[in-house]
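The other protein chains are all here in position, but one chain of the complex has been omitted.
Right, subunit A next:
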Amino acid sequence: MGVGLEDSCVHCGFCLEACPTYVVTRSEVHSPRGRITAVKLDVDSQGFDTCMFCRRCELACPSGVEYARIITKVRRATPEKILMNSLLERPRLAWRVLKAGKSLNSGLIQRVRLSLRDPQEPLEYREESPEVILFPGCLTSLAYRRTVENALKFLKAKGLRVSVLNGCCGLAHRSEGQVERAQELVRRLTNVKGGTLVSLSSNCTAHMRESGVQVLDFSEYVLGLLGQERVELSLTVHDPCHANMIGLGKATREVLRKLGVNLVEMEEPSFECGAGGGYFLFHPQIAENVMELKAEKIRRSGTNLVVSTNPSCSLVLSFKGFQVVHLADLLAQTVTKSLE
């Protein structure tokens, strides 16, 4: 079963406490080192499936083990996951299925509906020769139409021509081991022409950039547009895991600084939120334990308002009772104010 990359692991264990599933189980089976050992020793471990694919272990690894490439090679997506991912590729279709899903007798759809109580119709918006091609990301388009509208509102107020591109970047596929499909999806985005590709979901930004797509995160793009906008709020920032891998938290904080927000940092802002993409649908217990640990860290910051730039994180943080906003939601407020 070896994939040829596991041999660079020296078994030091420095990854253990960085891994959310190890932290809540404290079992080698659910740790990056254990998973790599399982690949080495050809053990079909349940740990392959319990990985949240947050890749924090890669940041902790002194030997530079390419964990993501190892785990995605040995994971096998179940038919249920494959079905869910293929729906995500077509957000409009997903919306219709979910809407109809109330009456469908599918366990998976019922579970999705529990977390996504109010699926929304993805926003369609097109302009001639756009300067910005706004990519909401599949889940944002379904769960946070309001954020897409807010982003659009801000960009329009800045006098930009915008087109919205609904679709999936393939990160969900990659995390479940559907590596080829992920590559096909991301390749389509490589060929997007006629405007700056701007992503509203920061984990998607990270995945696209790592795959060679010319893309800016919404935070990076708006940095150049900010003027006198002010937002008087106290809040904390969650760093979505993949976005954190490429350091997008910097841009997010820079935007907040320019807005004059009172930023109260939480403990370990990049600690996994507990969503793991769609992980929480399949491993509810581990996910719940991770979510609770994350919630503890946020509560200790003393603020209830959390900036999250990635939709699955936003969903689970809302479950935990936090008020969650995207940068676009904050920026839209400044537009209304200036109109008044």
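Assume a contact is a pair of C-beta atoms (placed from the backbone, for glycine too) under 8 Å apart; a residue touches a chain by one contact, two chains touch by 3 or more; residues count from 1.
Please note the rule applied: contacts and distances are computed from a predicted model.
The chain absent from the displayed complex carries the UniProt protein name "FAD/FMN-dependent dehydrogenase", chosen from "ABC transporter ATP-binding protein", "Cation:proton antiporter", "FAD/FMN-dependent dehydrogenase" or "KaiC-like domain-containing protein".
Summary of contacts with the chain left out: across A:V3, A:V29, A:A157 or A:V179, the touching residue is A:V29.
Touch with the chain omitted from the figure is made, among A:D7, A:E121 or A:E265, by A:D7. Remark: the residues of subunit A touching the chain excluded from display are 7-14, 16-17, 26-29, 33-34, 37-38, 41, 43-47, 60-65.
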